[in-house]
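Removed: one protein chain of the complex. Kept in place: all other protein chains.
After this line comes chain A, so read on.
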Amino acid sequence: MYNTRKMKFWKSFNLILLIIGSIFMIAPLFWMVSISLKSLEEIYRGGFNFIPEDIQFSNYAAVFEIVPFFTYFVNTSMITIFVVLGNVFVNAFIAYGFAKIQFKGREVLFIVVLSTMMLPGFITLIPQYVIFANLGLVNTYYPLVLPAFLGSAFNIFLLRQFFKGVPNSMIEAAKMEGANHFYIFFKIALPMVKPALFTVAIFSFNGVWNDFLGPLLYLNDESLYTLQLGLQVFKEQSSTQWHYLMAGSLMVLFPVIVLFFLFQKYFISGSNILGQTEEK
């Protein structure tokens, strides 16, 4: 009896704590929605009213009039599709090699790959830009997409740990049946590391969808701009059109939220995945 009561108390306590925490977490989002539906006049007048005096749904339509939002949405989606595909399959392929194929210098090469993680992105920014400029690729999507097809140390490391979990006995058995590494990779290993692939896909989606610096540097033609660049139109040196900025930001955020609800179990497991390094 006592135990049940105690459990009930702690359950309610946890629930209340979680509700309070959630309110704190979600309040900025509600504030965004609220501002996106206010007139700029009401925003400047101030006050802490969550419900706008005069709801302005027209702010959302205005965003489409001021910036070519649909074009930017298509552009961002294009880049995202390619980057996610590249990140998932190329990194998986490289990681499989590091995990399951024996070759001379493998460990040294792996350390070299890992060491690239130590280089902050800002250091390689200008040299990378100069390389792409010399290749004549500035003002195209190639500088944004190609790196995803050349491997990323973090993703390789993550996927390698998972491929190590694929039993060697299965690979040996497949080899005995005459399967080559391509067949083993696609038919046996890849399906077994699905959760890790989802993790890589979700994180790279998040990264590329919200990327600002890459498109800023490499794209000059406004018809190629992405959503993150488009949103900046509402910010100028002395004033910000908060209502449009919030309406635009919410629309940019929408696919990320949808993605979260569709794949939330992978999102959550993704943060635990790095701990799972057991070898079989």
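Note that in this section a contact is a pair of C-beta atoms (placed from the backbone, for glycine too) under 8 Å apart; a residue touches a chain by one contact, two chains touch by 3 or more; residues count from 1.
We adopt the following convention: contacts and distances are computed from a predicted model.
Only one of "Acylphosphatase", "Multiple sugar transport system substrate-binding protein", "NADH-quinone oxidoreductase subunit F" or "Cytochrome bc1 complex cytochrome b subunit" fits the UniProt record of the hidden chain, and that name is "Multiple sugar transport system substrate-binding protein". Only one residue in the set A:137, A:179, A:192 or A:259 touches the chain that does not appear here, and it is A:137. Of A:44, A:70, A:103 or A:261, it is A:44 that touches the chain left out of the display.
From the set A:150, A:173, A:216 or A:256, the residue in touch with the chain omitted from the display is A:216, counting the whole complex. Although one chain is hidden here, its contacts on chain A can still be listed: residues 40-41, 43-48, 66-67, 74-75, 78-79, 81-82, 85, 89, 125-126, 129-130, 133-134, 136-142, 186-187, 212-213, 216-217, 219-224, 229, 232-242.
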